[in-house]
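Please read through the structure below; I'll follow up with questions.
Take a look at chain A:
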Amino acid sequence: MLKHIRRELIFNQTQLYIFAGYMIIFWIWVDWQDISFRFSLLFLSFVLPLFCAASIQAREERFKAWTLNCSLPTNRKTLILARLVTSWLLIFAALVFGLLFSALFQENPAFLSQFLELKSLLIFLLLSSLFLAFLLPFVIRFGLSGVIIGLVALQILGVITLLLTSMSGNKENILRSFIHSVINAVKFLLNHDPTPAYLLLLLVSAAAINAFNLKFSQFLFLRRDF
Partner candidate 1 sequence: MEYTVEIENLRKEFKGFTLKDVSLRIPKGYIMGLIGPNGAGKTTIIKLIMNLIRKNSGRILVFGKDHIRYEAEIKSRIGFVYDVPPFYEDLKLKSTASAIAPFYPEWNQQLFLKLMDEFELPLDKKLKKLSHGMKMKFSLCLALSHHADLILMDEPTSGLDPVFRQELLERLSHIMLDEEKTVLFSTHITSDLERIADYITLINNGKILFSKALNDVLENWVVIKAEKDLLEKKDIPGIMGYQKTEYGIEILTSDVKKARTLLPSDSITEKASLEDIMYFTNKGDNNA
Partner candidate 2 sequence: MKIIISNASQKPIYFQIAEQIKNQIISGELKEGESLPSIRKLAQELQISVITTKRAYEELEKEGFIDTVGGKGCFVAMQNKELLREKKMKMVEDKLSNAVAEAKLLGVRLEELKEMLTLLYKEDE
């Protein structure tokens, strides 16, 4: 597995600097905007997997490097496991990097102090696992272009919903209520008592989601023709 991780890191080395740049920007923005913790957490667990997994995948697609990767003395299941492991490695590296940056350069690292609680960390783990479990199989099956098409489709859907609700004169629209419920869910998770049972539940759920992600992604990848 080590040689796989090394391979992924070397292949994407140019990307890592860009990524570091994004992280700095994000952290400055979080401090500046004074956004609620739960929103920042949600946003972080959305953005990090996106950058990590998606950028690796994008590069692979751009250079058709899967031909190379699949020709190496390994099998497809291992390649996917490596992809997942490397993604997590990068997510955590980015997190550590960001938190260090915050600790060193921000006057009032509010986010930092709240984030460094075990409960917050585990919730972050859970949320980003959820998002990664959606992102990785999707990208494997449809490629990055599929993601872009999906995003565009969502946008169009959003616009249509807005139009419909404004026409019916109703304040509550589906999109808004969806986002509200998501943030409320995060709020609920954060407000729950950090009992050992709860923390364990968070950890186990995150692990289970990753296991599912792995199996499903491997299944999809095995079926692809290059």
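Candidates were picked such that all candidates are chains of the complex that A comes from, given by their letters.
The rule is simple: contacts are C-beta pairs under 8 Å (C-beta built on N, C-alpha and C of every residue); 3 or more make two chains touch, one makes a residue touch a chain; residues count from 1.
From a predicted model like this one, the values you see are computed outputs, not experimental measurements.
Note on chain A: across 1 or 2, the candidate touching it in the complex is 1; the others do not touch it there.
Interface of chain A with candidate 1 (complex): residues 3, 6-7, 10-11, 13-14, 59, 63-68, 70-75, 223, 225-226.
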